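The block underneath contains the structure these notes are about, expressed in structure tokens.
Every protein chain except one is present and positioned as in the full complex.
Chain IDs A, B and C follow the sequence of writing; residue 1 opens each chain.
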Amino acid sequence: MSNLRVTVWNEFRHEKENEFIGGLYPNGIHGAIAEGLREHGFEHVRTATLDEAEHGLTEEVLAETDVLTWWGHKAHGQVSDEIVARVQARVLQGMGLIVLHSGHASKIFQKLMGTTCMLRWREADERERLWVVAPGHPIAQGLDPYFELPEVEMYGEFFDIPQPEQLVFVSWFEGGNVFRSGCCFSRGNGKIFYFRPGHETYPIYFDANVRRVLANAVRWAAPVAGPEFPYYSANGRFPAINEKQSLEPIARKESKRARIG
Amino acid sequence: MSNLRVTVWNEFRHEKENEFIGGLYPNGIHGAIAEGLREHGFEHVRTATLDEAEHGLTEEVLAETDVLTWWGHKAHGQVSDEIVARVQARVLQGMGLIVLHSGHASKIFQKLMGTTCMLRWREADERERLWVVAPGHPIAQGLDPYFELPEVEMYGEFFDIPQPEQLVFVSWFEGGNVFRSGCCFSRGNGKIFYFRPGHETYPIYFDANVRRVLANAVRWAAPVAGPEFPYYSANGRFPAINEKQSLEPIARKESKRARIG
Amino acid sequence: MSNLRVTVWNEFRHEKENEFIGGLYPNGIHGAIAEGLREHGFEHVRTATLDEAEHGLTEEVLAETDVLTWWGHKAHGQVSDEIVARVQARVLQGMGLIVLHSGHASKIFQKLMGTTCMLRWREADERERLWVVAPGHPIAQGLDPYFELPEVEMYGEFFDIPQPEQLVFVSWFEGGNVFRSGCCFSRGNGKIFYFRPGHETYPIYFDANVRRVLANAVRWAAPVAGPEFPYYSANGRFPAINEKQSLEPIARKESKRARIG
Partner (left out) sequence: MSNLRVTVWNEFRHEKENEFIGGLYPNGIHGAIAEGLREHGFEHVRTATLDEAEHGLTEEVLAETDVLTWWGHKAHGQVSDEIVARVQARVLQGMGLIVLHSGHASKIFQKLMGTTCMLRWREADERERLWVVAPGHPIAQGLDPYFELPEVEMYGEFFDIPQPEQLVFVSWFEGGNVFRSGCCFSRGNGKIFYFRPGHETYPIYFDANVRRVLANAVRWAAPVAGPEFPYYSANGRFPAINEKQSLEPIARKESKRARIG
């Protein structure tokens, strides 16, 4: 069992607008992800979606969230910049963030990475095989050396992200491409995991290995009660800290700077 | 000699507004930096400043720039978002970027890092000693195991940046702080180096070791004529690439996806 | 409470040979470290020392060890190469390893790093201040932005280790040096943490912050039940794996290689 408080965010448009996708994910992609986390012992899982007020990500919800998962695809541009800034601030303060599949192009991921996060893609029902390249990493818990997904949308290199701090998965695709499919980053006090699988037209979030990886990733991304993130103030600004008092004595010098004052 | 085309950017306000600082840097901070680069054999060094049209960073200037150095302090907010986006695009396409001292809080550095880039600071004329922790790195060329700056503004940890890809310098400060003072990153096809020294009230950019580091950093950050950055289009957008044709044959499957069409 | 099985290894010579040191560590350095771990809820802590049979590190002991801590100083050369190879094999299979202070020069650390692991040092009773540079890392749990040790042996850069995968602490020393004091590595399925504090002539392992870091580090280094380490065989060899059967069909080619057979 886990006391971690998880919020599963979903754009939740495809499922309502396309009958086939709605049939694959009758409770929405968020419903399938939340179900998988509950199977793995997470007791405090809630969901939030784009069309709720403040996209379901109020200050209160985020304050009570240890790890946020993010799925979006066709409506990235409709996520308000204010909410994106709020999520970024919470990540810097320690909230974990799991970015899923087409979330690569979300505002929040681009903002935290500083790059385009773009890639090559192809919809051709091809096979993917995810190889574990960091077998001792907590996100590989319970996995075999690789696992397969029979039909997926392909994502291929070059994936325009900063070099991951740890690379956990590399994908092989039937059509001839490879991809860094499981990538760990840290930003401020927060941990971020990008996980590739998950197109809306395949039942990816019902797959046992995918669900296991998501559960592992949420545990890995849990906040750490270390030194508080020091650069966040009540008005949402990130100020530097003026350390007027030195920790050690500083010798008196003949500085010309004295003349400035 | 080097054919690299370097543009030295400076906010250029302190020097005009404060007599002491203007005396320290009679040709501006950009003038001192450019002079140092020329001493090290760079033949194509130009400068650009905030108050020029487009901050001196037109499309033409950036297109002809291999490496851009950036110094700003009190007017970060006056740099236009459009120019910042333009610089980011050029970095992703391969232009090197050297961010100096108080440039840690510039829009362009924050945008490329995805973090606040904030830190602790103190103005107390204290001594700094920069230790080389990556002696085989090209940016350490010609240096001793450490070098000193007699009087500086202190920058201290926690420095809110992503984990550097290589850490070249760690600073010791008289007042009791430490700092990751030389940090390498890559973003897209571009290389970025953050270098700590450089407050406007000290003659830092006349220091021989600092000048050597800047020359080394410019050489290290030079563009590489590798695979072209694939995600930049004429209208300034960063589109993903739809690889309709696979590189390898994909077996026909009984996919339910066929029903979507 | 933690079910992790920890073995605290100590050279255990100084304490027996020097009265002052024996007075500081009446139960040995291992005794002080083990006591600190028990305070932090570890129920399965045992100790092992150089002069025991097989240095106390039999196959059985290692098989029952999740995380091993290592302190040695004056007798590195007396650790048998066979035991070092045994410890390395267990690390690759997933056992965590915490290397302490003068353990930097141990055979096991040098073997796992591939470098000399040498450094500058000075015994001058100087003050050390350890700054957290990765506040979201599990090893920083419960810490303030920095902590101090009033009198220590100094270790200074350049520290000849591979670039750490995560850098958690950077030390400031009164005498003017800096040091990467908390360094994370992975090797095979195992995780390794090097932690600087700990000279035999100071009561470092009774310090509350040091004990907290050790407890955090042991938890972080715990084995992960991911894909089994595939290259270890019963006879202690590390063979590659011949994958005779491919996972995907390979097209018949006109290879000249056919002629070799």
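Note that contacts are C-beta pairs under 8 Å (C-beta built on N, C-alpha and C of every residue); 3 or more make two chains touch, one makes a residue touch a chain.
Because the structure is predicted, anything quoted here is derived from the model rather than measured.
Visitor: Missing chain touches which shown chains?
Guide: Computed over the complete complex, the missing chain touches A, B, C.
Visitor: With the full complex in mind, choose from B:Gly72, B:Gly94 or B:Pro162 the residue touching the hidden chain.
Guide: Residue touching the absent chain, from the options given: B:Gly94.
Visitor: Please identify which residue in A:Gly36, A:Gly72 or A:Pro135 touches the non-displayed chain.
Guide: Within the whole complex, the residue contacting the unshown chain is A:Pro135.
Visitor: For the chain left off this view, which of B:Val6, B:Ile21, B:Leu100 or B:Val132 is in contact with it?
Guide: Per the contact definition at the top, the residue touching the missing chain is B:Val132.
Visitor: At which residues does subunit B meet the chain that is not included here?
Guide: For subunit B, the residues touching the absent chain are 94, 129, 132, 134-138, 140-145, 165-166, 174, 186, 188-191, 223-230, 247-248.
Visitor: Go through subunit A and note every residue touching the omitted chain.
Guide: Output for subunit A: 129, 131-135, 145, 156-159, 163, 166-167, 170-173, 176-178, 180.
Visitor: Just checking the interface: what residues of subunit C touch the absent partner chain?
Guide: Contact residues on subunit C toward the absent chain are 18, 20-21, 24, 88, 92, 105, 111-116, 118-127, 150-151, 154, 156, 158, 160, 162-163, 165, 174-177, 185-188, 201-202, 227, 229-231, 238-244, 246-248, 250-251, 253, 255-257, 259-260.
Keep in mind that, in the parts below, only the chains that are shown with their structure count from here on.
Visitor: When you take the mean of every protein CA atom shown, which chain's own CA mean is nearest to it?
Guide: A
Visitor: Whole-Å distance, subunit A centre to subunit C centre, using C-alpha means?
Guide: Using C-alpha averages as centres, the distance is 31 Å.
Visitor: Please report how many Å separate the Cα centroid of subunit A from that of subunit B, as a whole number.
Guide: 27
Visitor: Approximately how many whole Å separate the CA-defined centres of subunit B and subunit C?
Guide: Averaging C-alpha atoms per chain gives centres 36 Å apart.
Visitor: Quick check on subunit C: which residues sit in contact with 2+ other chains?
Guide: 129, 132, 134-135, 145, 166
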